[in-house]
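Dropping the structure in here first, questions after.
Note that this complex is displayed minus one protein chain, with the remaining chains in position.
Chain nomenclature is as follows: A and B, assigned in order of appearance, with residue numbering initiated at 1 for each chain independently.
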Amino acid sequence: MLTLDFAFLTPQVLSSYVLKGFVFSLQLTAIAMLGGIALGTVLALMRLSSKPWLTLPAAAYVNTMRSIPLVMVILWFFLLIPLAIGRPLGAEMSAIITFTLFEAAYYSEIMRAGIQSIPRGQVAAGYALGMRYGQTMGLVVLPQAFRNMLPVLLTQTIILFQDTSLVYAIGAYDLLKGFEIAGKNFNRPVETYLVAAVLYFVISFSLSMLVRRLQQRIAIIR
Amino acid sequence: MAMIEMKNVGKWYGTFQVLTDCSTRVEKGEVIVVCGPSGSGKSTLIKCVNGLEPFQQGEVIINGISVGDPKTDLPKLRARVGMVFQHFELFPHMSITENLSIAQVKVLGRGKDEARERGLKLLDRVGLRAQADKFPGQLSGGQQQRVAIARALSMDPICMLFDEPTSALDPEMINEVLDVMVELAQEGMTMMVVTHEMGFARKVAHRVVFMDQGRIVEDDKKEAFFGSPRSERAQQFLSKILHH
Partner (left out) sequence: MSTWDWQVFCKDTIDGEIVPRCFGSAGDITYLDWLLSAWGWTLSVSLLALLVALLLGSIMGILRTAPHRGWVLLGNAWTELFRNIPLLVQIFLWYHVVPALIPPLRGVPSFLLVVLGLGLFTSARISEQVRAGIQSLTGGQRMAGLAMGFTLPQTYRYVLLPMAFRIVIPPLTSESMNIVKNSAVAFAVSISELTLFALQAQEETARGIEIYLAVTGLYFVSAFALNRVFHFVEQRVRVPGMIGGGT
């Protein structure tokens, strides 16, 4: 039976090994969330339009992304981006592009459901007031859809945060990688994996508690 | 010995008291109607009779067996107490025949053929033999409720509880269900019925219990209740119901 010893995880060790990775994981989550929601909203509007030349490519994009394992998507982009731009790209940058484009597919499904949850009468009311399509969407439909879907969007973001650990496949330096390297250097992998698991759990669990609270508040406001 | 006896039953949801000091009794062969405004606790009261709702105070005794006693085998007791619900609660994934036989087989241990026979006989009785192989979702509300009554009867109950059996029905279907209940009452079944159907109460009830805010406010012979209810609340309630 192995005895656990966490003493080596001093603040210095944490800041020199783990902090850099932690910051990257948070950055990756934040950028992929904002970019993914923006792009996802565009995709959702495309899918809900009545023009096939907009719906078909959007549907194809979303369905393709959703049917491939994220790890494979990460590998695909890591392979293809350098071919497309003609020069190698770091694992971290590649991960940011990949996650933004990948998450857009998932966020778009959420936004689509959110937009569909708004009664058609709201669109009619917007038009009746003389608004154009962009105004009706931007001022009437999307704000409501966004508010209704906020808990689901945040839940997807928690999943996104957990999924950032998969950049392991291309060797990007994230939170998990930081712990792994510390574990290797001090020859205490058991402890570092445990601490990593606890940290991920604490972050994800407290965020999901916050989402639950938010959900109750939204339910009351309705 | 009374068939159903409730003594000072009290029930709380957290700190909110839903039943206060409720006492009444139903003799063998007696039909009592429980009425009252919505939220008065009548549905909760009838669910305390077979222990579907736990109560914290008082006693409910069915045929000499105490419902609240932790040593009581509740499933065994409930198997002998028929219950009909507001929303029918047929099992949607089973055919009508299966709905009628499942508990006979799994609870009473009857043979499949025997249970099926008994079920079909009761379907005949409620006029639905032709629907035997359909599923609940394919029947009208009135038909479903008649099946639910047949299902309760298939267990050969010693008494029957009805929890607003007609209030979820379209008006034109209410009578087909009430007719079955009247017939049952006239055959001498012991019945406790939560309902607003005062026509039914006038026709077959022996006693009427009126509830308000979790209390039993009146518990009278039918004639006395309809003649001159003593409490103001009951008078108001009756005038609203009867004008409606």
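Assume contacts are C-beta pairs under 8 Å (C-beta built on N, C-alpha and C of every residue); 3 or more make two chains touch, one makes a residue touch a chain.
The structure displayed is predicted, hence computed values, not measured ones.
Peer 1: Out of A:8, A:127, A:146 or A:168, which is the one that touches the chain we can't see?
Peer 2: Residue touching the chain left out of view: A:168.
Peer 1: Per the definition of touch given earlier, which of B:55, B:85 or B:210 contacts the omitted chain?
Peer 2: Residue touching the chain left out of view: B:85.
Peer 1: Any idea which of A:61, A:173 or A:200 touches the chain not displayed?
Peer 2: Once the missing chain is taken into account, the touching residue is A:200.
Peer 1: Pick out the residues on chain A that sit against the missing chain.
Peer 2: 1-2, 67-72, 75-76, 79-80, 83, 158, 162-163, 165-166, 168-169, 176, 189-190, 193-194, 196-197, 200-201, 204-205, 208
Peer 1: For chain B, enumerate the residues touching the unshown chain of the complex.
Peer 2: 47, 50, 52, 74-81, 83, 85-87, 89-93, 102-103, 106-108, 134-139, 151-152, 155
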